[in-house]
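The other protein chains are all here in position, but one chain of the complex has been omitted.
For subunit A:
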Amino acid sequence: MIIEIDKLQLYYTDFHALKNVNLSIPERSVTAFIGPSGCGKSTLLRTLNRMNDTIPGVRIEGKVDIQGRDIYSSDMEVEFLRKKVGMVFQQPNPFPKSIYDNVAYGPRLHGISKKSELDAIVEKSLRSASLWNEVKDVLKKSAWSLSGGQQQRLCIARALAVEPEILLMDESTSALDPISTTKIEELTRELCQNYTIVMVTHNMHQAARISDRTVFFLNGEVVEASDTQSLFSNPVDQRTEDYISGRFG
């Protein structure tokens, strides 16, 4: 288990957003968080790389261990955590720089400045995100000239360039067209051979298609977590069954 969450409570000022979450996430697999809007699935995702730190009024109790290390302990270096736990957002958010500089941004932050080294990282990351063939001749062009789906794969490449262990995907296909979505889904399956992927999705079919494990959230609680096949074919909890059969949410 690469991620172990133990009795996690999260409050936004007065709002109790995550209630006593206990969850283990295995290495090199795809775990999908599903549930209706506002159920806390994105909030939990963002506690895994401490992106919630920037929001004022957030209070966290309990423990989140990643690779056996308590990431909320006072000696945890947040920058290093975020290097190890990459994130891809809902809206593609490439920087207004060239394609090359987008991918090289992370490695440069962490001190790599040799051109040959950066070149190798950029190529490797773009290949891993299956974008290399499309952009290898236009690396100096602005990232904003790419299509939405390409931009999102560029964001994946950018996240891979700092060599993370875990990749968090926050509804990363919801702003994309069906063809781009399929590409990202295929890519996700490939990437999980080398990375642990945790994704939030609104789309239950997507969870069923590409995840190994699925976690169902409701009102800040984990209702059910099991392997995807059994969660969708014989859910244990009545609420899970209601949700996946489309009775609410």
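What we mean here is this: a contact is a pair of C-beta atoms (placed from the backbone, for glycine too) under 8 Å apart; a residue touches a chain by one contact, two chains touch by 3 or more; residues count from 1.
The rule is simple: contacts and distances are computed from a predicted model.
J.: Can you match the unshown chain of the complex to its UniProt protein name from these: "Aldehyde oxidase", "Aminomethyltransferase", "Phosphate transport system permease protein" or "Succinate dehydrogenase / fumarate reductase cytochrome b subunit"?
T.: The record names the chain that does not appear here as "Phosphate transport system permease protein".
J.: Looking at A:Thr13, A:Thr54 or A:Ser233, which makes contact with the chain not pictured?
T.: In the full complex, the listed residue that touches the missing chain is A:Thr54.
J.: Given the contact definition stated above, which residue among A:Val162, A:Met199 or A:Val222 touches the chain not shown here?
T.: Per the contact definition at the top, the residue touching the missing chain is A:Val162.
J.: By the contact definition given up top, give the residues of subunit A that touch the hidden chain.
T.: Spelled out for subunit A, the touching residues are 49, 51, 54, 79-83, 86-87, 89, 91, 93-97, 105-106, 108-110, 144, 155, 158-159, 162.
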